[in-house]
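The other protein chains are all here in position, but one chain of the complex has been omitted.
Note that the chains take the letters A, B and C in the order they are written out, and that residue 1 is the start of every chain.
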Amino acid sequence: MEHHEELPFWRKYILSTDHKVIGIQYALTGGFFLFFGFGLMMLMRWSMAFPDQPVPYLGFLFSESGGAISPNTYNTFGAMHGTIMVFMGVVPLAFGAFGNYVLPLQIGAVDMAFPKINAASYWALFVGGMIMLASFFLPEGPAKSGWTSYPPLADIDVGAGQTYWLIGMVFLITSSLLGAINFITTTIQLRAKGMTFMRLPFLVWTQLVTAILLLLAFPPLEAAAFLQLMDRLADTSFFLATGLVVSGQVADISGGGSPILWQHLFWFLAHPEVYVLILPALGIVTEIIATNSRKPIFGYKSMVYSLIFLGFMSFVVWAHHMFITGMGTTMNAFFQTTTMIISIPSVIILSCLFISLWGGSLRFNTPMLFALAFLPMFGIGGLTGLPLGLSSADIHLHDTYYVIGHFHYVVAPGTLFALFAGIYYWFPKITGRMMNEVLGKIHFVGSLIFMNLVFFPMMIQGLAGVNRRLYDGGASYADPAAVIDPGFYSHVANVLHLNKLMTYSAWALGIVQIFFLINLVWSIKKGKKASRNPWNSTTLEWAAPSPPGHGNFDGPIAVYGNPYEYSVPGEERDFSPQFEPGGHPQSQKEEI
Amino acid sequence: MGKVEGHDLEELNSHVRTCIAIFVGLLALTMITVSVSYLDLPVPAAISLALCIALVKGSMVVSIFMHLVSEKEIIFWSLSLTVIFFIFLMAIPVITQEDIIKQTIEVRH
Amino acid sequence: MQQQPMNDFFGFPWMPIDVSEHGKALDDLNIWVHWLMLLLFVGWMGYFIYVLFRFRQSRQPRAVYAGTKSHFGTYVEVSVILAEIVLLAGFSIPLWAQWVDDFPPEEESVIVRVVSEQFAWNFHYSGPDGVFGDTLPELIDVETNPLGLDREDPNAQDDVITKRLYLPVDKPVITHLTSKDVIHSFGIPAMRVKQDIIPGSSIPVTFKPVVVGKYLIACSQLCGVSHFSMRGFIEVLTQDEFAQWMDTEVAKAISEKEQGDMW
Partner (left out) sequence: MSGVEIPYVSSPRPDTGLVNAKLGIWLFLASEVMLFGGLFSAYVLLRVGADVWPEGSTILNVPLATLNTVVLISSSITMVLAWASLVRLDFNKYRLYNYGTLLCGAIFLVIKYIEYSSKFHHGLYPSESTFMAIYFTLTGLHGIHVIGGMLVLSYLCWPGSKMWKTEPIRFTGRVEVAGLFWHLVDLVWIFLFPVLYLM
């Protein structure tokens, strides 16, 4: 590569427009917020297991309530945990970081199509994140109406927290929109010579569909955020019905609005959003399973078609979050049916991944372990979506810990595991060094055990009918002193003790992450040196130096075959990279 | 007269002529829709007429001013997708809102 | 707190007891769909563990390019589709239709207006005349008149307003749910009832308690700082007890009204 003039530090690492630097910025920001959101949850879990007792060591943070977490603080933390994890943790990491770093490399591009917009996208995230963080320092604290921010509660919330939340969301939405435009354009326009659509690595496909979901689903939430801002700042009543009486006073509003309107606009985004959380994870897992089972993915094409179908259908299932808002039979049947239909492509994708393992030669390195564990964990999460999707079964389960258990199985031991796998897998490409396997395996085993100990008991509590968003973990429903006179049936009493188990496990989960962080920092300087292609992989990113320089590849790059040509009969090596002629004759049939 | 590469001047001239025709058409339709609104038609008829005219005007702008008619396939597809989701977004919330648990019993006051 | 009786869920005491008429059908659906999930999970898990063991690198040094040609995956997918169709068309949709459309005749049911507010439940019975008195938001007084009942309205004379929900056993109940401020949710875990209460609309829900006892209402939608303690109390009485209770309350309401007039 030709030599470039040295750029000053701030141009190179802060205001950079290089997709790799921006990818790392996204990763660090997303990682920070994941940790922060987890920190909030560790405090909340204390309150659920030991309500009203002072938090050990950190009690000084809650001096107003004697060191314990008050219901109000709990609500703010809960809303912010959800917001931070979803919009500022997983989206930046799974979409922003992996998409930015890996996607251009995998399609053989020199950079993103719009490098400046790419940087702007990151900085919009940064500003949004700062606004959200700033809201913690407001006198009344941050938003406290759940990550769903349902009005009228959110509308009439006192203090500026909810307003900060809305403005922060506008920035986060802008960030995702800019990112999405960039990803789609890059994938369509900057594919290397020979990289046809059916030769794209599955990760690129998942990022492409994710970008489309973000592009078309986010704007309605932005519109809704404007409407809620109007309600809060200009005293309109978009979401306020006529005749509200708040704390004994008839509210001074024009009325005529609809609280359900917000729910429609919110879930129009938020259901596609949950697929935004899972699709990149599926892509990462597919890459790693192909590499480490040393054979092509089974049913690549049907996976791609399922993915597209899934993306499309995700726009017509949103009201399964609203089953019990008073829906009639017709629309209810419609949404149940679409929900059941959308589970089919997931079943197909997962089946293909399972079947891909058959006949492989499985290497159990750390990324592979996380990727393999992803399958049953996502399986549990996805399967528990089915009873929720059948509205009659959802009557009992709605807004209980069963829902919390359902989606944490998909996002925590699901998406987070895939993200861990991705970090272990692409770390050598990013830094030129391998991560430590021993620490990695400790991290894996610990995470697997404790994730399940946190989230499985939630299913049990949920079936028993314990509600979510209770700062005391349901104790009010089981306490004989509080349940005014004895003789009331308590559905909570038998499962309350599980709270302690979950809380201890959540902390243990936190401790296990220390191994990961140590590994991460230590390996940057001390890890084993990695070659260009340490995993003997076939996709394009492994043709670039580790780490890739400015402009990514040594020279023009072309693609000759399908993405996962492993163990081709008759070839000596067990991998036939896309960027080299060779591979199975079948895979070279399609020309550009 | 010179031109920027990649464009055909003949085509451009005819495109500009079409645009001016469309411009006149848009003005005319604006006048029509305003005058119709003074006719005091029944509300449903007025709404449908106004929306139809707006749709015609809109498609004129999109297809000619934004020259979508001669645009590439990929753009066409991504816009079709948008239109489908737009229709979902417009229709499904209202339909759902109309199909709420309703039965004959009203609270008697 | 002492242990509570629970219902069986795959051999575990994980479901609350069910004292409603319709609850059994919902639980059955829940159990059927969990059977499907269990089947899929155990099946794939068995396969998965076998594969991890059978195709580990030391046992299988070079992978087989072609993998499997079997159509096993397709069979699984088709069976899942069929099972889902059965669950939907056979159970869930009809059950829902029954839940929201099949209301008992008004004459045979107890009709209660449920008015929720941050963070309390109010129950409004129409009394013997069967007609609810007018409620006006201006009249609301948190202490004395939580619903703003217009005591001047002749229909309001015999109206009973309580903080606990008293119901007769074996008689259908029709509740009309309204909220004064934010969204709450009328959840009764032991009766498999749950319905969001949307301010601005009145949503009818019907169910039928079949066992005498005392049960809890759990507000199931985040409604503010004390959402955690927004419990409500239901006492299901025998029909005689209920009639007696109602008579006393009505008498009380009327006498209070007369006292009010004397002042």
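By our rule, a contact is a pair of C-beta atoms (placed from the backbone, for glycine too) under 8 Å apart; a residue touches a chain by one contact, two chains touch by 3 or more.
Model, not experiment: these values are computed from the prediction.
For the chain excluded from display, the touched partners among the shown chains of the whole complex are A, B.
The missing chain, though absent from the display, is touched by one residue of A:Ile184, A:Met435, A:Val495 or A:Ile557; that residue is A:Ile184. Of the options A:Leu93, A:Leu221 or A:Ala393, the residue whose C-beta touches the omitted chain is A:Leu221. Within the complete assembly, A:Ser16 is the residue of A:Ser16, A:Thr338 or A:Ser546 that touches the hidden chain. In the full complex, subunit A touches the hidden chain at residues 2, 4-5, 7, 11, 16-18, 110-111, 113-115, 117, 177, 180-182, 184-185, 188-190, 215-224, 226-227, 230, 234-238, 253-254, 256-258, 261, 264-265, 268, 550-551, 592. Contacts to the hidden chain, counted on subunit B, fall at residues 1-7, 9, 12, 15-16, 19-20, 23, 26-27, 30-31, 33-34, 37, 43, 46-47, 50-51, 53-54, 57-58, 61-62, 65-66, 71-72, 74-75, 78-79, 81-82, 85-86, 89-90, 93-94, 97-98.
Convention: only the chains that are shown with their structure count from here on.
The distance from the centre of subunit B to the centre of subunit C, with each centre set as the mean of the Cα atoms, comes to 45 Å. Averaging C-alpha coordinates per chain places the centre of subunit A 36 Å away from that of subunit B. Contact with two or more other chains is made by residues 100-101, 201, 203 of subunit C.
Looking at subunit A, residues 258, 260, 326-329 sit in touch with two or more other chains.
If you check the complex, the residues on subunit C that touch subunit B are 100-101, 103, 106, 111, 113, 126, 130-134, 155, 174, 176, 201-205. By the touch rule above, subunit B contacts subunit A in their complex via residues 74, 78, 81-82, 85, 88-89, 92-93, 95-97, 99-102.
The touching residues of subunit B, counted against subunit C in their complex, run 100-101, 103-105, 107-109.
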